[in-house]
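One protein chain is absent from this view; the other protein chains keep their places.
Going in written order, the chains are labelled A and B, and every chain counts its residues from 1.
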Amino acid sequence: MNRFDFIAPHNISEAVAAAAEPGSAYLAAGTNLLDLMKIGVSRPVRLIDITRLPGLDRIEWQPDGGVRIGAMVRNSDLAYDPRFARTFPAVAEALLSGASAQLRNAATIGGNLMQRTRCAYFQDTASACNRRVPGSGCDALHGENRLHAVVGWSEHCIATHPSDFCVPLAALDAVVELEGPQGKREIPLEDFHRLPGETPEQETALAPAELIVALRLPAEAARFAANARYLKLRERTSYAFAVVSAAAALEINDGVISHARLALGAIAAKPWRAREAEASLAGAEPTLEAFTRAAGFALADARPSGDNAFKIELARRIAVRALILAAEGTPEVMPALPASPFSTTPGASHVA
Amino acid sequence: MSLSISLTINGQPRTIALDDPRVTLLDLLRERLDLTGTKKGCDRGQCGACTVLVDGRRINSCLSLVASLDGADVQTIEGLADGDALHPVQAAFIEADGFQCGYCTPGQIMSAVGLIKEGHASGDPERVRELMSGNICRCGAYQGITEAVLEAQKVMADKKGRNAA
């Protein structure tokens, strides 16, 4: 790790001013940034500690039933907040399926959005990576890429976004509040992470020195509380990143789906909102056929970026399963193995 | 640049003169304060051997910068027993043979103490397994670990019940 200056600002404007200096990085819990600094992927010359900034650690319910979550709220505090877990169960389940209890106790909501890809070539400074060093190439493209992107990738980058949390957030129209040198603004979470295109180094919509101050979930996202799940396929039962994942949320009235939300994780450089799939479900009955059709829409544009065609089929299947589970209803208590296929009670086979 | 950081470590207030902002809590404990019970297994938050409690919450000390911890209360494995009297989690680990080589053990135990404090596992072994999954044991003592956590939780709840009565 390189030497750096450590700055502890007293308020947001001090933080933003400090971050305007070149080579600065905001430090929240550090569960991702410090790791990247240790392996030489990030080498900031100034760390701006935002963990003490006042007012960023609150969960605030709004009069309309929406919620505003301060950027420094810890993952576990949000996931175990009873009202939050009841209102946005898929988000809580996604949070609890990520990392480990220790990491969730430290990691912040804002930091989760800022997580960098787990692509091994991004992490390996001896490899070419356009995301890390623009223009250097992408060694993942013809490398060990069985877990890489199957949608939204480009020849310049085939990395995926590792967050679980962001997947249901994308499905539920979360909004990110930012504050920067130009003042405050907000953007939909769906637009926060970028697909690589020709500029994979531009990972998010953040302007220089801009700081995430909060995240909002709108009141209308609460309509899915009774039928929302997050499901995550892993190569061990816990403490592993997703191979593929899905957040599904349904509003079912009189046996008919009135509103549907579906987003997929670990298949692209951003959480993958499947709007066509959602549209296909609106007005449909919650049947296997409808879910299978919807999953087909969700993966319609998928193509392997390497040795990973199986991920397309898995993503299709996990979308179907997540929809089935959502239709069956949100579990009354958080499953013992959150988001795991092995936490489900009904495990109906939907693939002949 | 030198930073002065106040910490309470195992109940003792300490003022740390930090000559290098790169020092992690783990390396501070091990290399500068001679509190070597906390172990380094991966230094990247991938194994849990470095688990300590900060402000009562279990975290990976390898991914925590001392510079950002000013004012924090840190509890390590060295501060768990009450003199010669083992903490119930420590005693349960011995009884259930919840370790072999012992290297991951301080992290497992601090994680278990944190888990019990968090109160989300109830008496469900599956929840204990899931919530202890951030602590890798390469020797494979998981079954003993799970038994130990359940037993310690029970002992502590009984004790609490008795004290309340």
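The working rule: a contact is a pair of C-beta atoms (placed from the backbone, for glycine too) under 8 Å apart; a residue touches a chain by one contact, two chains touch by 3 or more.
One rule holds for everything that comes next: contacts and distances are computed from a predicted model.
Q: Can you match the unshown chain of the complex to its UniProt protein name from these: "Dehydrogenase", "Xylose transport system permease protein XylH", "NADH-quinone oxidoreductase subunit K" or "Anti-sigma regulatory factor"?
A: "Dehydrogenase"
Q: Considering the complete complex, which visible chains touch the unshown chain?
A: So, spelled out: the chain left out of view touches A, B.
Q: Could you tell me which of A:N2, A:S136 or A:Q182 touches the chain that is not displayed?
A: Residue touching the absent chain, from the options given: A:N2.
Q: Would you indicate which residue among B:C42, B:A72 or B:M156 is in contact with the undisplayed chain?
A: Among B:C42, B:A72 or B:M156, only B:C42 touches the chain that is not shown.
Q: For review purposes, identify every residue of chain A that touches the missing chain, sorted by number.
A: Looking at chain A, the ones touching the missing chain are residues 1-3, 39-40, 118, 120-121, 124, 126-127, 139, 142-144, 146, 233-241, 243, 310, 313-314, 317-318, 320-321, 337, 340-342, 344-351.
Q: Which parts of chain B face the unshown chain closely enough to count as touching?
A: Missing-chain contacts on chain B: residues 20, 22-23, 27, 30-31, 34-44, 46-47, 49, 76-78, 80-81, 86, 90-91, 93-95, 97, 99-106, 109, 125-126, 128-130, 132-146.
In this text, only the chains that are shown with their structure count from here on.
Q: Suppose each chain is reduced to the average of its Cα coordinates; what separation in Å results between chain A and chain B?
A: That pair's centroid distance is 29 Å.
Q: Flag every residue of chain A that touches chain B in the complex, lowest number first.
A: 1, 3-6, 8, 27, 29-31, 34-35, 38-39, 47, 49, 51, 76, 80, 99-103, 105-106, 237-239, 336-338
Q: Which chain B residues qualify as touching chain A in the complex?
A: On the chain B side, the touching residues are 1, 3, 20-22, 24, 43-45, 48, 51, 57-60, 63-65, 67-68, 70, 111, 114-115, 118, 120, 124, 126-127, 129-136.
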